[in-house]
Structures are given as structure tokens and as C-alpha cells.
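One protein chain is absent from this view; the other protein chains keep their places.
Chain IDs A, B and C follow the sequence of writing; residue 1 opens each chain.
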Amino acid sequence: MSDVEANRPVGMALIGSGRMGAYHGLTLAQRLPGARLVAIADPAPDAAEKLAATLGADSAYTDAAEAFADPAVDAVVIAAPARFHTDLVVAAAAAGKGVFCEKPMALTIADADRAIDAARAAGVVLQVGFNRRFAPDWAAARALLDDGTLGTPRLVRSVTRDPGGFDPSRVPPNTIFNETLIHDFDALRFLNPGAEAVEVYATADALVEPDWKDRGLLDTAVVIVKFDNGAVGVAEACFEAAYGYDVRGEVFGSGGMATMGDGRRTGMTFSGPNGRAVETTRSDQELLGSAYVGELAAFVEAVRSGSPASVGGEDARAALAIALTSAESMRVGGPVRIAEVGK
Amino acid sequence: MSDVEANRPVGMALIGSGRMGAYHGLTLAQRLPGARLVAIADPAPDAAEKLAATLGADSAYTDAAEAFADPAVDAVVIAAPARFHTDLVVAAAAAGKGVFCEKPMALTIADADRAIDAARAAGVVLQVGFNRRFAPDWAAARALLDDGTLGTPRLVRSVTRDPGGFDPSRVPPNTIFNETLIHDFDALRFLNPGAEAVEVYATADALVEPDWKDRGLLDTAVVIVKFDNGAVGVAEACFEAAYGYDVRGEVFGSGGMATMGDGRRTGMTFSGPNGRAVETTRSDQELLGSAYVGELAAFVEAVRSGSPASVGGEDARAALAIALTSAESMRVGGPVRIAEVGK
Amino acid sequence: MSDVEANRPVGMALIGSGRMGAYHGLTLAQRLPGARLVAIADPAPDAAEKLAATLGADSAYTDAAEAFADPAVDAVVIAAPARFHTDLVVAAAAAGKGVFCEKPMALTIADADRAIDAARAAGVVLQVGFNRRFAPDWAAARALLDDGTLGTPRLVRSVTRDPGGFDPSRVPPNTIFNETLIHDFDALRFLNPGAEAVEVYATADALVEPDWKDRGLLDTAVVIVKFDNGAVGVAEACFEAAYGYDVRGEVFGSGGMATMGDGRRTGMTFSGPNGRAVETTRSDQELLGSAYVGELAAFVEAVRSGSPASVGGEDARAALAIALTSAESMRVGGPVRIAEVGK
Partner (left out) sequence: MSDVEANRPVGMALIGSGRMGAYHGLTLAQRLPGARLVAIADPAPDAAEKLAATLGADSAYTDAAEAFADPAVDAVVIAAPARFHTDLVVAAAAAGKGVFCEKPMALTIADADRAIDAARAAGVVLQVGFNRRFAPDWAAARALLDDGTLGTPRLVRSVTRDPGGFDPSRVPPNTIFNETLIHDFDALRFLNPGAEAVEVYATADALVEPDWKDRGLLDTAVVIVKFDNGAVGVAEACFEAAYGYDVRGEVFGSGGMATMGDGRRTGMTFSGPNGRAVETTRSDQELLGSAYVGELAAFVEAVRSGSPASVGGEDARAALAIALTSAESMRVGGPVRIAEVGK
């Protein structure tokens, strides 16, 4: 089932033209031959217009509703601030558009369910932006899980460290769980296929900006996620790494271990007076560029073919439940069962 | 100076629709937003037609001359068999088209000069397909040469090993020099900027297919290239590597050493009962995909802007001179000065 | 202050001739020129005698007390089963011998204090077998902490995975905490110098031998250790890794990250039909051989010079407190403050 004829590019609207929106826009305009960027919406005056001119999009709107009403639009990519995500998903779905939504799709379980229900009711594709599933190392590790090589997972690790430079005054509470570690929570699930998280223990602190601790900042965190198959996941994040952007994973099973994420910019190595050196990646777009393109390529293909997204609303809900339980674990100072929060 | 207005995609014709031609065609059609694949020419019945249908090119020709005469064509990518390259370059240049020519651009110095002269006379861009210059590792090493970090080169190494499976009956004499090692000869020059090769000593044999040795097959070779700044280059090739496609480089200078080419498919590592394993790349298109796209992107940009190619006809001539001198070195059984051959 | 004249080898007695005892015995007899293995004690009939004959030790005893009374013995290496460690330390110290005790030095805080007090009262050196401090990678990372390069630690990780083949019927309760992870607890402390652990959360299961779970087996564990400087430690262990013996560490601080433990047997890499492969280490003695020798070399030197051990009884007590708190955390199902257990 698809609305898009075989040889026509899928018409795409971009909702939100910020840092990540601009990157997705460039992908839709220039990196995905099967897609055509037809519209951009952003409430900021001129923002959509400027980006549309740069990328060659036909239409620029200040109201996302106009994009949803645009008949040239087959599907939308939502890259607005997180708090608007759910309403945008629901509206886009109601308009019959396929929806790709940046993480987090929702900030409450109720909203997650609302988004899932809207997409289901409308019969549209709903995909969320869990990029690691499309990063080559992670996909290769998953293949070793799927073909049985790695055996049954016992210990799974996922790490995200940002390159720093954040403004602590602009970090909402629990951002480290809801917006950063949510990637790692999904990665843990991806690397322990078929299992579900049952209990969470979180510890977090303001170690990068300790002066902001009493205002509730959490910039460094470790979260233990226990799964129903006995496997234990460790998700770890920090908002500042001196060496750049660091995303790694490890899955250790009865058959062996896979490690992911070497963080190198290139395969070039320099040996000089100070020893041997390799350049490290400095931003998410540098490290995960192919994953960002890959996830939109998969989405465009799902929209065209009418097949379900490989990572959908239920995955977003499951990762959110871990994130919310992490915050609850911080509140109570001990482990919390997912079922108490993510019901 | 450019014939292409700022916002119009550069119209491209592909000459030759074989393995490499098809890859370049896909790049022009789908991986380079600034280019538009408008025509494909191939003398084999239906070959151009079929590929044009797949890639959405407007026109398919059996005669390259028709592509050169097509007013929608701004520039051409020549991926025909090597023996036709020079005539195609000359004809395309005469028609005022920018020319990207797969290596080798020519098989004699006279032909190389003929191609260079034709492009110069016509005032068109002429670029050759020396892909390593566009591979990230090599570009990063060159940056360390350009900024002085590596100091003065002393020893330079370039290695090409193909994954095997070739048909020895279809390998023309000196193919290992003219078609394989010519990449390494260019890489040595790229990693020793400003210097020129002065003497060559080659040794080669049929070690993969020894039964073909008496019919002149050379499938394994090492070539020593002495440069006018004293640096020594070692170029090494073999038509069969059990582990796939292996392209590596090393430049050792007074300031240190850069090594290039880790040959990994992804950064994923598997540790299992047999130890630790990484997947290796299995084909040139897998290993050098980004370089193949990068060289065409640079070409399209040069055509658009009218600026000279970063790797042009003179570079093709210089690498060819080393290749021809290698064959002469084999003939005489000792070192041969470039000036005796490549004059 | 030392009992050993400058040029005389330090006379050593080995207490316990099992797997690890035999290794230490060989080190004392053949790998440490400054030491001389003069006596071996083991209650098993003939065990000491046989090993003494192999290693050329002068005396063999079935009662450790005889070794402690032997005037040729300057110091002892205790490698008996864990439950005898404290009494042996106390007796050896009372006899005025320097004491090297394999981990764990004690199984209760009271015993740890008893051992520390005995050594202090006797004025003898007391060192415990925390081998990672003497492994080159770990020592190099610690140097980067000591010179400030790594800045303030934020996240510290220590992993131990044994190669498997254990008999679940012979694993006492909490072995994974008291005998395996105690190494990691010390490693976390070593990599967060000056800080002390304040709270522990442990999760563990029988994932290798699930049939033994109801008999209390824990073969896989993750322990979170919170330190008083805000840093979070993650210690992780499993009794079976398909790829051999795996000991790794990671310390991430404000200045960067150090990783330790590449687990390679040699630097040789083989690229073949299945990709690229390196051999992994298969046993603790293979992986940590130089650390096992290094810790005894440091002990012998401390005995000779009369200087305190670099890793002493207080370190053993601190790691034990984390181990005991881990078991308590398992019991209560939540985080436990060290002070409640290790008082």
C-alpha cells in the first residue's frame, strides 16, 4: 500500500530548520535521489524561507499545518523542538502523511501512545530517529546477533559523550535521559533483540558544570537496565568529552563480543615525536553522517512501498519508558521497575 | 570561466557502461545533486539503452560522437576500455566538453601529450580518475605534508591488491603497470609533492597464475621509483589477495610517518572462539566508494566553475611515464631513467 | 629499615602450591634475581615437596607455621585458599615476615582490620595481590592521572571476564564479588586516586549456568560504585567469555579518556579469507604475566628496602568493603552505602 507511484520521487516536507533540521533538509534535497524536498516549515520569521532558497524547496511555511495540507507532500520529517513532537506527529498523521520524527517522539507515555494511535488510525508510516540502528558498526553487530554468532546477550553497553560547549541554563530537567540516553536505551534494546527492559537504576550528577547541580542539572549519568532475559544493559552519557563526539557500543553474549564505534575520522594514522595519533570525530553529524542518511533512506523507502518502519512508535515508547524510569530512579534513589512508570 | 549557469545541474554523458561505467553512472544520476546524467553511450547493442532506462538518462547512443554532439551535455565521463581513452578525450575536448577520463588516459607518451594538447586547445577541464587522492585517508596524509608536519618525504609506499578472480587470458601485457600500479605511481607522486620521478626499477612475475608466465602474464610486481628529492617510492601490486581488496599507503618523512588504508568494512570488531576479527573490504567500489564519488564531485565542480582539475592530464602523463619505464625496466632487467622513456 | 643486607637475595616462602601458587613459585625461583625461593608449604601430602623439587626450593612443609619459623625466610607469599588468608597473614606477620597475600586478604571487615593490625604491630611489609596496578596499560593510565592529563575522573570502568570452564558446584556464594570483582573494585579506586567509594548498587545473575541460579550461583554481574568526588565506577564481570580472558579498563575524566587492555596475544595480525584476525589471550597468566612478576618484584624490593607496599592492607580493606556492600545490595535489591557495611 503506497501513495507514491514507482518512479516519482517521494515529496518531503521538513518541519523545523534548526541544526538537525538543516542537516536532514540537505539530505532530502541532495543526498537521496528517491526523495524531493518540496516544503519547509518553521515558525521563526524567514527561517523556512531562507533554508528553502538554499536547498531549492518549492514552498516555505511558518505553520506546519500548511505543510501537512500541501498536496505535493507525501511525508514529513519532524525536527522541531522536542516538546512539539507529539502534536506534530498527530497532525501529520491525521493529514495522511508518512511521519519521520526525531527523538524523543514524546515526553510522556500518554503522548507516545497518542502518536502511535494517530499513525495507526491513519495507516501511515511512523519512524523515529534512532540513528544508531543505521550506523554500519551497529548494523553489523546486529547481524551477528540475528545469525546467532553472538549467542544470547549477557551484558550490553551503550555510550554517548557529546563534545561539550553546552549552555547549562538551557538544559531542561532530565535532558540527559530524555534526549541523550534515549539513544542508548534504544541501542541496548536493538542489541538485545526480543527482550524487554524490566528494571532501571540510574545515577547522575553535574560533573561538567558542578555549579549548576543545585539547579537540577545532570550532565553525566550511568543507567543500569535489567532485561527480562537476564541481560544487563549499561547506558552511559556525558555532555562533554575533551576528545570530541564519542558513541560506542558493546554486546557480550554467550558466543562472544562485538564492539562498535571506533570514533576515528579517517583510517589515517600519524606517527610523530609524540607517538602515534589518530583524529577523532568531533560532532554527531561527522560520526553518524551515514546513519542520518540511512535512516531517511529507509523512511523514504518505507513510505514509497507502504511497508512498516524498521524502528517505529513502539520502539520510541519503549525507550521513553526507560528514560522516564531513569528519572524516577533518581528521585527515589534506587531501582524502579519499568512497569511502575511506563504503563 | 564556465559554460554552466550557477543553479543548473551540469549535464553529463557517460561513455562506456561496463562495471566502472555503471558505478560512475549511478553516481552521476543519484549521488551528485549538482550533476544530471543526460546521456549514455556504449557501442554494445542495447547496453546504453538499458543503463539509461535504469538510471533515468534522457538519451542512449551507440556512438560516443553522438554524446559529444548532444547540446545537453556539458561534460563527459569516459569509462570505455583503456585503448580507446585518448581518442575519446580528444574528440570530447574538440566538442568543447569537459572531460573526466578513467585511468590510464593514454598508453603512450605521445597519446598523453595529444590528450593534454586537445584539452588545452579547447579550453576544457581535463581530469583523470586517480581515485586515491579523493580517499579520506590519503587526503588527510597529504594535509600533513602540506602543513609541514610530515617534513620532507624519505620513503613512500603504495600497495594495491585486487581480490582475484581474473581471467589470465584477458590480461593484456603490462596491465599490472599500466592499469593497476598506475594508481600507485600517482599515489607516490601525490605523497611526495613537488618532486618528480627520475628512475624506475621493476620486478614482476606470474605468481598467482604461474602457468601463464611464459605467455607474458605479470600478476605480482614491485616497482622502485627514485625521486629527484632523494625520496624512494615502493609500489607494489598483486592481482589476488585472499582477504579482499587491499589499498594502502605509507609516507615516512623527516617529521614522522602517515599510514593509510585500514581496509576495514566497518568499525565493528567481533571477539569469538577464534580470537578477534574484523571484516575486510572485498572490492574497489566498497573500499573506495567515497573516493569515486568525491572525484566526480570535484570534476563537476571544476566544470561548473571553470577552474582547472586538481588532478589533470599532466598527472596522467607523469604516472604513465613511470608505468612505461617499469615495463622497460623489466625488459632490460635493471633500473631505467624516466627520461629515456617518458620524454 | 630492612632485615635484608644489600646483596643477599630475599629469602621467600610460598604458602600454597595450587595453580596461582605454582606460578608465583616459578616467579620467585626463576624470574626474580633478587629473590630466592627457600621454602614451600602446603597441607596436601607431597604437594609442597613436589613443587619444591621442581623449583629447587630448599624446604617443603605441610604446615605453614614451619615456613614462618624458618630463619632463612624473610618474607612469604600467601596463595592458599581465600578462607585461610587472614590467619596466615596474622601468623606470618607475628613471625616477623614480610607478607604478600593474594586477594582477597580477608572476607570480613573485622578480618581485614585484624590483618592490617598484625602487620602494623609487627612492623612488616604487607602487600595484596591487586595485579592490575602492575600491568603496563594500567600503570600508564595512572601516570596520566597523576600528571593531570586526564583531569578529574568522571566515569571509570573495569571489566573482568574469565575464559569459562568453571565447576558451578565449587563456587562459594558471592565469589564473583569477593574474588573476581574485587580486582575491579581496586582498579576503580586505582583509577580515581584520592577518592573513596560511598555507595554501591549491584546486579548479578546466573546467565552462564542458569540451572544453578536457585542454588545461589552468580556468574555475571554489574556493580555501580559511586565515589565521594562524584565519579561513577562501573565494574563488570562474567565467569565465561568465548574469546578467552578479558581484562579491560577505561577512565574518562575532564581531560580525556584512557582505555586499557587490548587483549591481544601478540601484535601479529592475519588477514585471510574470513577477514582480519588477531589472537586473544586465553588465561590470566598469559594476559597478566608481567603484572604477576611486577607485583612480586615490587614486594621483594619493599621487603629489602623496608619501605611500605604500594598496595597494602588498607587497599585490600577498601576493595573488600565494596565487595561486601555489593552482596548486601543484592540482598536488599537497591543501592547500599558503604558505611553501612564496611564500618
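Definition applied: a contact is a pair of C-beta atoms (placed from the backbone, for glycine too) under 8 Å apart; a residue touches a chain by one contact, two chains touch by 3 or more.
Note that the structure is predicted; figures quoted are calculated from it, not measured.
The missing chain, though absent from the display, is touched by one residue of B:Asp87, B:Asp113, B:Glu236 or B:Glu301; that residue is B:Glu236.
Among B:Tyr23, B:Phe68, B:Phe185 or B:Phe252, only B:Phe252 touches the chain left out of the display. Those residues of chain A that touch the chain absent from the view are 241-244, 246, 263-264, 271-280.
Counting the whole complex, the residues of chain C in touch with the unshown chain are 7, 29-31, 33, 56, 136-141, 144, 149-150, 255-273, 279. Against the chain not shown here, chain B presents residues 151-152, 154-155, 161, 201, 203, 205, 207-208, 210, 220, 222, 224, 226, 230-232, 234, 236, 238, 240-243, 246, 252, 254-257, 333-335.
Note that in this section only the chains that are shown with their structure count from here on.
Copies chain A and chain B of the same sequence differ by a rotation of 180 degrees once their CA atoms are superposed, given in steps of 5. When you average the Cα atoms of each chain and compare centres, the chain farthest from chain B turns out to be C.
Separating the CA-averaged centres of chain B and chain C is a span of 57 Å.
Along chain B, residues 263-264, 271-273, 279 each make contact with two or more other chains.
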